[in-house]
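A short write-up of the structure that comes next.
Note that one protein chain is taken out, while the other chains of the complex remain in position.
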Amino acid sequence: MAMMLEIALQGVQMFLVVLVAPLMFGVTRKVKARLLRRIGPPLIQPYRDLWKLMHKEAVLAHNASWVYRVAPYAAFAAIWVAAALVPTFATDLLFSWSADLIALVALLGCARFILALAGMDVGTAFGGIGASREMMIASLAEPAMLLVAFAVALVAGTTQLSTIAAIFVNVPVGLRVSLGLALFAFVFVAIAENARVPIDNPATHLELTMVHEAMVLEYSGRHLAMIEAAAAVKLVLYFSLVACLFFPFGMATTEKSALAIALGLATYLAKILVMAVLLPIGETSVAKMRVFRYPVFLGGAFAAGALAVFLLFVSKGF
Amino acid sequence: MMALLSALTPLNAVLLVPALAIPVLALVGNYRAGAIINVIACALTLAAGLSLLFAPRLRTDLLIIDDFNIYLVTLTTFVGFTTSVFSATYIAHEIEIGRLTPKYLRFYHAMYQAMMGSMNVALVANNTGLMWVGVEVATLSTVMMVGIYRTPEAIEAAWKYFILGSVGIALAFFGTILVYLAAQDVLGEGLPAMAWDALAANSAKFDARLLSLAFVFLLVGYGTKIGLAPFHAWLPDAHAEGPTPISAVLSGLLLNVALYALLRFKMVMAGNQATLDVGAVMMALGLVSLVFAGFMLYRRRDIKRMFAYSSIEHMGIATFAFGLGGPLANFAGLLHMTMHSLVKSAIFFAVGHIAQVKGTQRLADIGGLSVTHPVLAIGFALGVIAIAGMPPFGVFASEFMMVSSAFPRAPYATLVLVFGIVLSFGAMVLRMQEVLFGEPKGPRGPVKASYVPMFFHLALALVAGLWLPEPVVRWFRVVAAQLG
Partner (left out) sequence: MSPLAFDIAHLLAGGMLVLSFLLLYQDRITAVLNVFALQAIALSLSVAWQAVVQDAPHLIVTALIALVVKGLIIPGALHRIVRRLEIHREVEQVIGGGPTMLTGLGLVALSILLVQPVKQDVGILTREDLAFALAVILLGLLMMITRRNAVTQIVGFMSLENGLVLAATGARGMPLVVEFSVAFSILVAFIVFGVFLFRIRERFDSVDVGALDRFRGERRDQR
């Protein structure tokens, strides 16, 4: 019975992230539209888009290889697994032992690698340039991400997400400058990884500025649906990570009663909703950067991450 | 009234006379009166400094008089006095040729007293922080005087001196904080943990790593003020562009005060066996300064700048001697500091005369001095001979003592030392020849300023080279033993 419950909880977590993802995407779009004094599409528009794309014919280039066809599914799968592992409403789920911060980074890296391969597969100019820029951003963001992981791991003593969240909920760690810096660095990384303004603009199809969109420009039909869904899940994944690492309050930890879980679910949804509202507000207040400024932007994230690690060394000792 | 008089101990007088003279000089509009008041104030300070020799030794939490600083106080007040005499005649000429205006002179004299007073504060302070404040104020007041001509070069020199000096002083302050932290566990919080005598007596119990870290900052910080080689960039400019009396006190006094500060900290370090080898670091920096300055001497075309490099060289030699340590080397170092003060200020007096009569500081435009101004030429020649380390002057005695005591203990370092001394000797003789002999160049006008301070200093250096009075020797020995 206990086993059944654990499987059920893990299942809830797995499907929760997928189901809620398009909604969050819709929220960000809606808020952004309202900030620009437009009415914007309804909140459920992303679901409709996915549904529509699923039923459309997938057009393939003549010279597309199997990589091109497999990539959307593989990328979606990798991202979904990653998202299912991040603790959302409760810690210590069935598969939580595998939810390692570094493994998570690796899974996301896999998804990015597959999409970049697919982008170059057809051999058009846009796919190539999109893939190369995406990899550049990734190569700049990854060191910063790892430093964030180190900083958090130094405070909690582990890279295991579920344990980190449980420690942060139960043990007061105080006002740590380093955690603030890590959050700062992490937000920068998340913006870059999710192709948001100022690094990239998910809504653009302007040749010179698009990065992620250029890479997947050739896709259509169900393949595009998978890619869009993957992007939405990835956004929720990062929201969940922020919630789990830096704002873990309200999570069900040891006690798995119905009340605790309901509270966990409610706080989780509230947290990601707040972030989905804050993200477009931040996006509309800055302008998109030139490609040559990316290193400065992500360098700032790297510096913040490194500083976070250093500060922890001072106060904790070696 | 009696209470007032009894408060006027020599120690207080050394500090109060300059402090009172500052507002007076700032208010006196007539520059001749200002110069005279300046001389009188310096004479009073000198009298107080001399009477300190016979006053009982004393210590409070803030002030101290012991064997080490009393001799430097005497030297400082003495050179300060002779320089003020030189300055009074020199400055009058600067007004005549219009390089300075009476308004600036008011400022100049006030700053002169500010500098003398703050150097005395730095010397008699028994508190690391108070000494730091003294050195800072001395620096600020000299900065103001270096920039007094308002030419682009003078402004550059002042700005460079300002920025480098400020950074140096800031780093020295960090070192001071670290020393306090090291002492605080042992001596408790508050003033005693910053008092020299308490620090030196108890340093064996301090945290050695904290002390070592502190000394690195102190060396860089006060080393900037001393003008040791990698941190010397301000020194030649400040000497060359400021008024010559200021060059004389900069070289003769301020560098000594900075070295004194460093030596006080070295005494603290010496009490703790576990600190890093302070002596080796000082020896290395001293040799670097010596050899670097030796090479730089050959390329100089400005006479004041050249003697500024010579100051770097001699400070390097003294730092080397103190770094080597031991009674004989320390004795040599103390003697060298004293002799350098006397001779270098005498040389700057001579250079001031030369620059005034020739209207230039360019070596290429000065020549045949022995024909145009024979008396000045003799004074200059004696000064250069003395500073180059030739017998029978005191610099020779100190350098000889240094080499002979260093050779058995650090033969390779001594070779470098000798090489550096010979190198600068060559440069000095070469330049002296150009200035003294050859085609007479430039105007032949008479010298307006007084020769007395220059020859007086040289005579003292000569006497010291031939015969040191017994009490002075005994006294130097005591201090040398303290320095460890």
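Order of writing sets the chain letters: A and B. Residues in each chain are counted from 1.
Keep in mind that, in the parts below, a contact is a pair of C-beta atoms (placed from the backbone, for glycine too) under 8 Å apart; a residue touches a chain by one contact, two chains touch by 3 or more.
Being a predicted model, the structure only gives us computed values, none of them experimental.
Residue A:V177 is the one among A:V177, A:L206 or A:I281 that touches the chain not shown. Here one chain is not drawn; of B:A110, B:L123, B:M194 or B:A229, the residue touching it is B:M194.
Only one of the listed residues, A:G40, A:G221, A:G250 or A:G299, touches the absent chain: A:G299. Within the set B:S166, B:N202, B:S370 or B:S450, the residue that contacts the chain not displayed is B:S166.
Across the entire complex, the residue among B:V79, B:L130, B:L219 or B:V435 in touch with the chain not shown is B:L130. Think of the hidden chain as still there; on chain B it touches residues 127, 129-130, 132-133, 136, 140, 143, 147, 152-153, 155-156, 158-160, 162-163, 166-167, 169-171, 173-174, 177-178, 180-181, 184-185, 189-191, 194, 207, 209-210, 213, 240, 300-302, 305, 359-362, 365.
For chain A, the residues touching the chain absent from view are 172, 174-178, 181, 295-296, 299-300, 303-304, 306-307, 310-311, 313-315, 317-318.
Note that in this section only the chains that are shown with their structure count from here on.
Separating the centre of chain A from that of chain B, both taken as means of CA atoms, is a distance of 66 Å.
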